[in-house]
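What follows is a set of notes on a single structure, which appears directly below.
With one protein chain removed, the remaining protein chains of the complex are shown where they sit.
To keep things simple, chains are lettered A and B as they appear, and every chain counts its residues starting from 1.
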Amino acid sequence: MSSTAGRRADARTDSERTTAAPGGVPILAVDGLRKTFGRGRKEAVAVDGVSFELAAGGSLGIVGESGSGKTTTARMLIGLEQPTAGRIVLDGADHTRPARRIRDLRARGRLIQIVFQDPYTSLDRRQKIGDCLGEVVRLHFGLSGSALDARVRELGELVGLHDRQLRALPRELSGGQRQRVAIARALAAEPKILILDEAVSALDVSIQAQILNLLADIREQRGVSYVFISHDLAVIRQITDTAIVMRHGRVVEQGQTADVLDSPQDPYTRLLRDSVPHAGWRPGADALVTS
Amino acid sequence: MSALLEVDGLSVELPVAGEYRTVLQDVSFSLDAGQTLGLVGESGSGKSMTVRSIAQLLPPGARTSGSITFDGASVLDLRGDALRKFRSRDVSMIFQDPRAHTNPVRRIGDFLTEAMRVNGRVPRREAERRAVELLAEVGIHDGERRLRQYPHELSGGLLQRVMIAASLAVKPRLILADEPTTALDVTTQSEVMAILARLQREYGMAMLFITHDLELAAAVCDETVVMYAGAMVEHQASSRLHTDPLHPYSAALMQARPEIERRVPRLPAIPGHPTSAFETPDGCAFAPRCRFAEDACRAALPAFERVGDGEYSRCRRAEELRGQLLVPAVVSHEEVVR
Partner (left out) sequence: MTALAVVAEARRRTRRRPRGKHLSVLGWVAAVVLAVVALLAVFGPLLVTVDPNAVDLGNAFADPSAGHPLGQDASGRDLFSRLLSGARTSLVGPLLVVVVSTLLGTGLALAAVWVGGWFDTAVARVVDAVFAFPGLLLAILATSIFGTGLQAAIIALSISYTPYIARIVRGAALRERSLPYIAALRVQGLRGTAISLRHILPNIAGLIFANATLSFGFALIDLAALSFIGLGVQAPTADWGAMVGTGMAGIQQLEPQEALWASLLIVITVAAANSLGDELVKRSEARA
């Protein structure tokens, strides 16, 4: 399953720098996406001219630091923010504007879902895990009784949660287990696209590996497409096929993840790469781009 | 010459819901002036608790045993003025979240000059001049302007540098850095670490550097202590940690991290989750998650023993397994226990 990430031998030209998967129809296409906050002199541009495509079943990484616009981009994709300009096409249909009617909202929910960074605030602290999953299953598929229970157990199994954990409150679970719940809740809607917004960043390293493996399994089994947002280049390498690098709201580089990380073309991508601690690392030795 | 900081057999118990729970077990290390020691571990490993014990910031009701000696004096016995002097002159602490440790309604200038004006009775003008110098030391060259700003007007990286500048004001001999770059962007982390390293060299300060990032510790610390479930499991020179780990946990932790250079079909995850000292069964705390564990490992807590020159491990098979810890497992152990 890592075959798609193998480094391409051929040299890349600028025109080849695209994240479009060969031959596949994109499940997600974003064109000229722009988001500004405030008006007049106070206007701040959060996202500016972002375009990319994600092939069905593919995994796209969005790399960037704070203020890069990667989270705002995610919020526009799931309909929590309305783009100022540009277009969002999900599974062939235009979804640029957030849905207003509850029916459209739910339909979009069955198309695209999100997992957030903090496993502690991602769950209602008073709701049992099973109820949390059940609420979503009932909402989308109207199941009840034993059919609902069976589906909830199935979702639990998918992410490695046992019955005992389904009966627990979030505070009785570890961070990694809670993140499994958040993933199960997102998958409960059976979406075609899953956005993972720094979804493993807050986890301990040993747990991070478990969740990354779990996500790889789910993608393989279910064919869900991922948009994986992270500041962690090693995680991006492990979980994505293509990647875009964002800075100050713009895309500075995009291409196959292996190419972007192995031979970064943009100075900022190079700086990002060199800033990661490694053997023989001298902090701050790189050209300083001071804020 | 005796060490600047000497921690010996430190154990800490905290009262939780009416009973005492062990959070630190038999922690011992020493730190010389100018040296950096990394404390690495996951949640519950006790790395932050170790630092809090040294700064005497343990929650009320904590029971401590063992000793902490700073410059020949017992830190655990400090009270009143002596404790205040220790905290305000000898030791400085840099935290993960600088914003939580600044007053949002007070200007940077007030924050930086308060100590000088109150403790040192330095006149305002003079204190501000020195504050500008301190900011220059941490790479902030428009100090006059920054002094008049509020914390929310500064980025996380800039604010962390202000915190470092503040801790320099008293020229401490020991810096306790508790995940000082975890909340920062990687490029900012690199800058902040560079500043810390330079200042440490110039001032000859000792630093205890807490992090969950093994790579970062290996890159910036002279020696590294790896902690698990409230106890030290390994202690050796940072330069050898990556190629020659002495404890299965350190090795597993390194292997579990994905790499920038390559994608692997499957990450060798460590099964189960990190535990706290009070949750661990008898025997080696890591045994339930360890692919090298034997029955004997579960019988009694192994001692923290010398393996070689300046090398210590809490694994009873440390010598036998040396050199094999980084060899990939044949069967993914994770599948069995997940």
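Note that contacts are C-beta pairs under 8 Å (C-beta built on N, C-alpha and C of every residue); 3 or more make two chains touch, one makes a residue touch a chain.
Not measured: the values here are computed from a predicted model.
Contact with the omitted chain, checked across A:186, A:227 or A:246, is made by A:186.
Here the missing chain is touched by one residue of A:72, A:113, A:206 or A:254, and it is A:113. Screening A:54, A:78 or A:166 against the full complex identifies A:78 as the residue touching the chain left out.
Listed by residue number, the positions of chain A touching the unshown chain are 78-80, 102, 105-109, 112-114, 116-118, 121-127, 135-136, 139-140, 182, 185-186, 189.
In this text, only the chains that are shown with their structure count from here on.
Once the centre of each chain is set as its mean CA position, chain A and chain B turn out to be 31 Å apart. Those residues of chain B that touch chain A in the shared complex are 42-43, 139, 155-158, 185-195, 197, 212-216, 218-220, 242, 252-253, 256-271, 273-274, 289, 334, 338.
Put simply, chain A touches chain B in their complex at residues 1-2, 5, 65-66, 160, 174-177, 204-210, 212-213, 216, 231, 233-235, 237-239, 258, 261-262, 271-286, 288-291.
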